[in-house]
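The complex appears here without one of its protein chains, the remainder shown in place.
Up next is subunit A:
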Amino acid sequence: MNRFVARRFVGSPFLSRVAWRSFCDVASAEKQKLSSDTDEYDVAIVGGGMVGLAVACSLASMPLTKHLSVAIIDSNPALLKGIIITKDDPPDPRVSTVTPATISIFKEIGAWKFVEQHRHAYFDKMQVWDYTGLGYAHYNARDVNKELLGCVVENKVLQSSLLSCIQVADFQKQIFSARLNSMNLNPCSSLSEKDITSTRYQGSFAELELSDGTCIRAKLVIGADGSKSNVRELAGFKTTGWAYAQNAIICTVEHTAENDCAWQRFLPSGPIALLPIGDNFSNIVWTMSPNESSERKDMTESDFINSVNHALNYGYGPHPKSISAGDGGLLSWLGKGVTSSGGEEFKVPPRVVKLASERMVFPLSLKHANTYISKRVALVGDAAHTVHPLAGQGVNLGFGDAYALSKVINEGIAVGSDIGQVSLLGRYEAERKPANIAMIAILDGFQKAYSIDFGPLNILRATGFNVANYFSPLKQNIISYACGEQKLPLFM
């Protein structure tokens, strides 16, 4: 005992520690009390949206992380009360297209069974064309021997499924209904005399101050708070990006029959996408210039519906010629027989008959954090990267981040690492950053390629379409990449 006490005085520059440690028996009991007083957690997830809840659900599902105590900080009251979804409501316009890779992540973390209890729409066909009428591409899941290209699900369904999954799991979590005010990642540099007991062990925690006055300490802070991330700003991460001079209008529309295919047409000012959402409903994501978007938001419902049908049909340009009309075309030698969809003829999307929700407008931009991690902080989802919605990839990248981060934490705990240390979090960044950057670059490339209306460029784009349609290896590659089966594009 004497030896124990003697050693504790070694190398200790703080008077407080010396006095503290002379009561070695009391020390452990004090430590227990300390943790309940000052709200200590292993992980603090700032942002309880789809990606934040996916991180929590993922941690709850892995054997070495399910014992971690997690704090979820989000001022949305629905998280505490429960997200209520009634079957009879028309679909919410805020939807996401989840790729098969995301579906398998959800299945692995045990959340997909909750999604299936609500409205969701699998689709296995997709048609992409543009206003010039020079070419079109038809994608089918059977081209890559799969059953589906993706599933369209409302965001609130995804969120409530993840929340249900967390609640049924044997998982220590606490939801704080507040916003994050400030964050201190190096608390031991500010040593105050007044609070001697809490200055102990400060090097291993980050301190968070919430808007309702609560203080939390956590070994790792995960920023899942969206494109205007507070965590990213407080941690001092710089971003690269620019605003697109485009807004997106989203709304739910209704047809007379079920829509089972995803449609996307590139128009001069931006693409319009028609995604099946289930029952006879579809979701529209229409990108256009800001002036047009305010005009379209304000016009009457019937005018809006007419403009949608116009945009999907003969508006702005002719229909592309179907290849089965007899002429092989220049590229038919590329082997259209190899993929089943290479020989599909051009179809016109189903007519929209009714608007089933309000029209919402969002500005579009590109933003990418230069670093995703630093000591005790990691960013996931839109906080790390915001992309153009033209390929429906945004939230899928976020779910990929959530899963990768929780796997890295799991591996770290297996070898006894401190979960906030940079060498561990760096592995998450090294895994996700290249994949995210590749996807962002491609989406940005598409956005720029389609923003110019110039004859030779139009023909080049159309050729690109046709090649992608007929050249099977490329088509299979595109489909695999868009479905999330491949992390990096083009045969890598």
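Basically, a contact is a pair of C-beta atoms (placed from the backbone, for glycine too) under 8 Å apart; a residue touches a chain by one contact, two chains touch by 3 or more; residues count from 1.
The rule is short, and it goes like this: contacts and distances are computed from a predicted model.
According to its UniProt record, the chain left out of view corresponds to "Ubiquinone biosynthesis O-methyltransferase, mitochondrial" among "Nicastrin", "DNA replication complex GINS protein PSF1", "ER membrane protein complex subunit 4" or "Ubiquinone biosynthesis O-methyltransferase, mitochondrial". Contact with the omitted chain, checked across A:379, A:413 or A:440, is made by A:413.
Shown as candidates are A:243, A:422 or A:441; the residue that touches the absent chain is A:422.
Residue A:203 is the one among A:203, A:236 or A:318 that touches the chain missing from this view. Checked against the full complex, the candidates A:64, A:168 or A:245 give a single residue touching the omitted chain, namely A:64. Interface residues of subunit A facing the missing partner chain: 2-3, 5-7, 9-13, 15, 17-19, 22, 31, 63-64, 67, 188, 200-204, 411-418, 421-423, 430.
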